[in-house]
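In this view, the complex is presented without one of its protein chains, the others remaining in place.
Order of writing sets the labels: A and B. Residues in every chain begin at 1.
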Amino acid sequence: MKPRHRRLAWIAAGLAVLGVAVALVLNAFQSNLVFFFSPTDVAEQKAPQGRTFRIGGLVEEKSVRRDGIVVHFNVTDTAKTIPVSYQGILPDLFKEGKGVVAQGKLGPDGVFVASEVLAKHDENYMPPEAAAAVSKAHIEAAEKNAAKTLVR
Amino acid sequence: MALNWYRFSSPATFYPLAGRLVPLFGWGAAVLAAVGLWLGFVVAPTDFQQGEVYRIIFIHVPSAWMSMFLYVVMAFWGALLLGFNTRLSGMMAQAIAPTGALMTFIALWSGALWGRPTWGTYWAWDARMTSELILLFLYFGIIALRQAIGDPRRADRACAVLALVGVVNIPIIYFSVKWWNTLHQGASVKLTGSSMETTMLAGMLVMSFAFWFYAIAVVLARVRTIVLERERGAAWVAELPEARSA
Partner (left out) sequence: MNHWHFILGAYGVTVLAMVVEILAARARRRAALEAARAGADAPVPGAQLSGTGGPG
């Protein structure tokens, strides 16, 4: 290859990379800056109607119920709550009282039918003994705090 | 004491100085990594919700920090080049780009392998991950731009401009978890304190220094090579013992 051809090839590669980067930015700004909507957003009709979106919040305590292969649970931001049904494998960190992000559609009956459920964990790292002590002492406070972090 | 900083911006002075620093930082990185891994895998306890898999944090967070930090340093050298036209600045910026891209790749890769067992997915198009991916493409773009422009001095200027424009992405990466709803959790280490157990935090910080030393060693070694490439034919290069023909 002549130097001039090599240079043109690099310019083409650079433009392709730049194009991909711009496409990613636009894509991100269009739909993904809001990765998920909180139950309050949904109640206020801020979530897109009639198409797939994600909801995020905490899995409400004592709301997880298994009905054959379908799992039912409620997602809450402590202000509003949305019932969710899901058929599939739940991530290991899916737990009552912990963060969750579910992708799916809101049915006419108000039940969110999820096609994918992801666990959203918090930024706390500690050994189990410490976690047990903390949760015993401030179970209520911690929940409210986590909800605030999630909803913001 | 009046130190002549311009003296160090001369490649002929910088070359031997960098040569003495490379093994220093290289071995420093090895020792720090050994201590950091010992802290991370032997001393630090199992996490209460993630089990063992959280130990990916000891490379994920340091590499993600370095990916952003190196970019800022690269843009800083670019600004120096545009402002003062110091020859070494362009070489520094050129030497940083590949290591920055590598750190970004490590952050994305380790993040994917951490996300699968915890969140339930390797990848999600949330603001944190998307902006970090854009950082990788910025590094690629800067490297490609240099290859496209044959003349090193013109390439220096073009890359400096592109690097400076791309700096806007850095606060977006850092604050994305604060500004928007993301799958990625918030920062565990902030100026106001940390939400990690002490030995976990210690392991992560020591590993961060290890990554730092590694990056300094590799970048300095690469700057030396770039100096050789660009100053080939200069009298002082011909006098170097390693460049003398046998």
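Of note:
The criterion applied here is as follows: a residue touches a chain if its C-beta (ideal position, glycine included) is under 8 Å from a C-beta of that chain, and two chains touch if they have at least 3 such contacts.
Since we're looking at a predicted model, the values are computed, not measured.
Although it is left out of the displayed model, the omitted chain contacts the following shown chains in the full complex: B.
Among B:Y71, B:F137 or B:Y214, only B:Y214 touches the chain left out of the display. Among the residues B:H60, B:R128 or B:R146, only B:H60 touches the chain that is left out of the figure. Mapped onto subunit B, the interface with the missing chain covers residues 6-7, 9-13, 50-53, 55-56, 59-60, 63, 84-87, 98-99, 102, 105-106, 109-110, 113-114, 116-117, 214, 218, 221-222, 224-225, 228-238, 240, 242-245.
Here is the rule we go by: only the chains that are shown with their structure count from here on.
In whole angstrom, the spacing between the mean C-alpha positions of subunit A and subunit B is 30.
Taken together, the subunit A residues at the contact with subunit B in this complex read 3, 7, 10-11, 13-14, 17-18, 20-21, 24-25, 27-28, 31-38, 56, 89-95, 98, 101, 116-128, 130-132, 149-150, 152.
Across the complex, subunit A is touched by residues 45-50, 54, 57, 117-121, 124-127, 130-131, 133-134, 137-138, 140-141, 144-145, 147-150, 180-183, 185-188, 195-197, 200 of subunit B.
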